[in-house]
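For this depiction, one protein chain was excluded, whereas all remaining protein chains were kept in their positions.
And then chain A:
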């Protein structure tokens, strides 16, 4: 998988999964409160500090960012041209820089470009925040979380089985690919139809094999008593430590502060 649990001993690793989830949702709320890119930049920098703290693998982040560059540019352009001046509260944002078409049509607003930047920062922030969350939280913790949230056993069961079978299916895919290459399959046929057609010999056996595996998996699960009761024994009881209460209060404080800034002081809008 692209990003997976990175064992470590930082405070973020040791925090309870529920605290971290609260923090994550808090981040989303704050991020959506503000439209001004300056505020967003502040939020992103703060999340970046967290990422830096847990020694996030920079290589991977770079790998994730590079393919996004065309999207980033197009988002800024689209918002820049499509956000009409009436949508902004501040006069400075309503300023029209230039028109793309003659006859004063399709004007590029300052606010539009700023909005575009906000979107980009929000996107980055989300990426960093979710990476931090996934990198510091083990699969076990997530299933615990689902259980605590009173989700049915099936949900966490599905989740763990899916994760368990990712490497298995990937191995199958490689084996199938080799078997078909040995029969002379070419994977560089031209055009969309061509490339779809050349993947049929991979996809069909992969589906058939997955179905057969799912079949025997269901037998194996019944063999081991799955479905006898609607619940199961929890393997680990998660519990809040004092640090969790401190961190949670800090998060709540931060959210309240943000609401105050946004709605009382009317800051951070465009």
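Basically, contacts are C-beta pairs under 8 Å (C-beta built on N, C-alpha and C of every residue); 3 or more make two chains touch, one makes a residue touch a chain; residues count from 1.
Methods note: contacts and distances are computed from a predicted model.
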item	value
Omitted chain, identified by the protein name its UniProt record gives, among "Protein-glutamate O-methyltransferase CheR", "2Fe-2S ferredoxin-type domain-containing protein", "Energy-coupling factor transport system ATP-binding protein" or "Xanthine dehydrogenase small subunit"	"Energy-coupling factor transport system ATP-binding protein"
Candidates A:10, A:92 or A:234 - the one touching the absent chain	A:234
Selected from A:45, A:74 or A:161 as touching the chain missing from the view	A:161
Listed residues A:73, A:196, A:220 or A:252, member touching the removed chain	A:220
Options A:139, A:238 or A:269, residue touching the unrepresented chain	A:139
Residue ranges of chain A at the interface with the undisplayed chain	139, 160-161, 163-164, 167-168, 172, 175-176, 178-186, 200-201, 204-205, 208-209, 212-213, 216-229, 231-235
